[in-house]
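Please read through the structure below; I'll follow up with questions.
Of the protein chains in this complex, one is absent; all others appear in place.
Take a look at chain A:
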């Protein structure tokens, strides 16, 4: 057996993993956290820990295809190269585009960017990172002159005050959050403030939660800046020496947010809470402000970032341990993408398209006179241009825009009418791959070989654990081959990712000195790296230079920034509410976000049964008072509709939701849900600077979906579901689960269920079937057992009260059902004496809510530690700790 160190492919925390290959042919792995990796020191979250369940060949794209026909690589590559070349000849380089991904490795990303910006000669390459942190990039660049994350994880541990702004780190960056939790345990003086419209799992450790009015964060930080000035807490010497523009920024802050009352009113908060925050911020030197999608995904996201950074610059709380404005990026290699210039508005190695010197430098380095010198189309504009027919060929890599983009139905229509859609991916069936003319099989995590950069600038290796599956190739190889076939032979003659990394390092160091202009991103230590050196590369934070070969933990210690005059810039911020305000027709504000146990469009996490147990179905969270007003009941289906599109979701009541606000998870696709794509609903409004969509604030209305019946099916085999408008598929352990509903009246349930579930020949063989009916009340339940094993069971009812799959699901692990189990089966509940563990709360140890309830009751547990000691729940990744607390007796 072979243990290999690699990096987790999910969020931006970038945890180190030790993967042991148990069986290469069967793609079997054992996963554990790398105890030596500085990001996680051995810890993993539920998603990372179950990576082993996601690397099978199930649903893998294994062979190139053109219009559904399998072809060899030569044909596929020639086809793509010829079509791109032809379209460029006819319509110019602006008629083509790449839409890439924060899940590409740096080397893949580098080559894609080089081909588009360097040789095709347009900056029409954008990335799903546009949806994630492009506002943070603008914020940093405007303030620092470069896209430089100043902080690191140790700063979280050395802070005395951490603001989590628009960040549910407990679910979205679980291991970083666990470090904060630990830090708080170790240092009771550490205060945590969560600034988020909704009460999230991150509030579990918060000393103060400010449920800010959606989108009004900039007002709050303007308020802090004004308060700092009013209370003499600014650092004037630092401002004078290392910054510029303070007066203008301060004036704007005082004008818009000059009093606590003004801020409290504008933010929908109590003066007391605002005052507490201001006081804590003013009086705590060691302050880290963590901000994430709640800030970035906004029509004023860039301004919000700068409102935050302004406060840190004014107090000189940057560049020193335990402080700084810390952007948490969402993706495993969003940062790597930023480094290579994978965004339509950046060049390469943190250089700028609009800077002629930079363009010239990159051109000389690449040996090309075609380097793009103006911004390309950012994601939303790019798909608009595809819809308008201006872009005629698009190559989408490792991402699923038909699900994740705002106004996603428009994106779908755009691709449907696009002349050439090329998709390279490791997954065969995605909403986007369905629309592709050419499908190119890429290697996936466990096969890829290169580097990623996490959100503290730490470069780590992703190493191959298995050989490439089928005919799959690395993305850099695929892109290089197309580049060569488009006529750029020498520029794309790469033999390995190590070689690309070396070139990337060389570009970062190229003319990066005082004589030209010092750039933050510098890997001069690696300009001579060879394959061996690349393979031995240890996690390291850039810049990594010949002078500082062990990397750089913290930036701006010297107060020197990367602007022309090396001074940081204050940006005057005028807080703006979201572009589209709720109105009488669309009275709710729709928020979107991640769940604890899923990743993006679920193409991989959806394969891990364990991860589907926490929240198996699209849902919409709302305040009980709103639900009551609209007559919406928990677990029923509701339609969420905006001016752009609609979706269906289960109603979940949560008093942590603001009145007037709704929340839906971002993950569900058309593949696994008929109506669960939240992207269809989200308004395509973008930030004017970053182009990042306002995914967190869309005016919507919500109403009950008049389902006539609901059904749930568990089946050992995947099923082709017909006859139900609403459908969600969930991968279970040894079974597939389908949640169905319809507005059509009930039907001949027996005939329908037998046609759905039966193998041919068993349709009329009554001996294979268990049946329960209560026809007048609209209930029908059946189970299909052609042999001793349970093959499938189906429950139909007039309401949403259908059985939980816990116990039923466990029957699929049995080779034979006992008499008692058969007799109980159609009740959905276990026979007497068999435990039903209920909905899974702790994914690491598979502990269900009923088990927890029972243990808490029986043993009179008073703390999460008691629960963990007894059931292990909460002692793995720790992400469920907030939920575990809900089971404990409430303190009166």
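What to note about this one:
To be clear about the criterion, a residue touches a chain if its C-beta (ideal position, glycine included) is under 8 Å from a C-beta of that chain, and two chains touch if they have at least 3 such contacts; residues count from 1.
Here, contacts and distances are computed from a predicted model.
According to UniProt, the chain absent from the figure is "Nitrite reductase", selected among "Glycine--tRNA ligase beta subunit", "Chemotaxis protein CheA", "Cysteine desulfurase" or "Nitrite reductase". Within the set A:308, A:826 or A:871, the residue that contacts the chain not displayed is A:826. Within the full complex, the residue among A:599, A:779 or A:887 touching the omitted chain is A:779.
Summarising the interface, chain A meets the missing chain with residues 766-777, 779, 785, 797, 801, 819, 822-824, 826-827, 829, 831-832.
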